[in-house]
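The complex appears here minus one protein chain, its other protein chains still in place.
On to chain A.
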Amino acid sequence: MRKLKNILRLGRKELWSLWRDPMMLLLILYVFTVSVYTAATALPETLHNAAIAIVDEDQSPLSARIASAFYPPEFQHPRMITVGEMDAGMDRGDFTFALNIPPDFQRDVLAGRNPEIQLNIDATRMSQAFTGNGYIQQMAMGEISEFVQRHRAAQALPVELALRARFNPTLEKSWFGGIAEIINTVAMLSIILTGAALIREREHGTIEHLLVMPVTPGEIMISKIWSMSLVVLLATGLSLNFVIRGLLQVPIEGSIPLFLVGVVLCLFAMTSLGIYMATLARTMPQFGLLLMLTLMPMNMLSGGATPRESMPEVVQNLMLIAPTTHFVEIGQSILFRGAGLDAVWKPFLALAVIGTVLFILSFRRFRKTIGQMA
């Protein structure tokens, strides 16, 4: 009972401290609004303004037709070049795609000789290479078939491929970007807030004060965890409702309360980690550097930025230790795919286990090092 009261009071003190720290408040506000909004809207369409050049050695109506098929916003107006200019241009990176239409192309097509167009792709520009290739193939072939159809009857199998994207039918990037950013933000803020709360106490010498009072290290740690988690949880809920659903008009499929339960589990793990890191770092700058070395791998490798399955197996398995990996899974399953508890109980369990382990580890380290902090 007395323990609970102490935890409650110490936590309330943390909230007051945060409330009177305008920089931190500004940071929280910024990451949950502006940052989420820009992350959602800044992601360009994959194929936007792609630079293409065409070497037209045929100079026929058909080649002209193909050239005219490329226009903004997906492509820039094609640059007409000669064969000689092609290599140098690609080396300099002036254009990503170079379409080479050979001489007598139209004649060969009509004669059914199945001529070949060469498409050169700068594969160092990975983001456009794949999608652009598909696009160009489709468009060029479309133009050719249409052209041919006017000259002779088509001979092809009548199989259509009906492509439908589930959960995000138009593949709107803002949906993905916004929610991915919220997930990252939860991870980042939970570490920063608790870590900074502990280091601030150390730098201001107030930790010493706490320790001579009849409170235990456990109470100090738990009070920081609950208060900072509450702040992040609240901000997440508000941001989901007002920024993601309101401003960005992203439809959320799953249950937000279930997601928030996931957030709580994640916060438990990440705030414990934050305390652990704060006991390692002696000053704020050291904490900042440490933060970079932990957050970057977590952000990039836990599946929020790029799909996990295309990473090397070692990395995939290693990242199972990170709480963010499971949190990203929870977030994507619930928010995008509308999964229920029956589908996500595994990551929930994993998160709870990781959280408990992290809590115990950092509690032990906290108790051991707290004497040296004073």
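Basically, a contact is a pair of C-beta atoms (placed from the backbone, for glycine too) under 8 Å apart; a residue touches a chain by one contact, two chains touch by 3 or more; residues count from 1.
Please note the rule applied: contacts and distances are computed from a predicted model.
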item: Undisplayed chain, where the name is taken from the UniProt record, one of "ABC transporter", "Fe-S cluster assembly protein SufD", "Aspartate carbamoyltransferase" or "Circularly permuted type 2 ATP-grasp protein"; value: "ABC transporter"
item: Hidden partner interface residues of chain A, rising order; value: 2, 5-6, 9-10, 13, 16-21, 42, 44, 46, 48-51, 76, 90-96, 105, 108-109, 112, 114-131, 133-134, 136-138, 140-141, 144-145, 147-148, 155-169, 171-173, 175-176, 204-206, 208-216, 283-286, 288-289, 292-293, 296-297, 300-301, 305-307, 309-312, 315, 329, 332-333, 336-339, 343-344, 371, 374
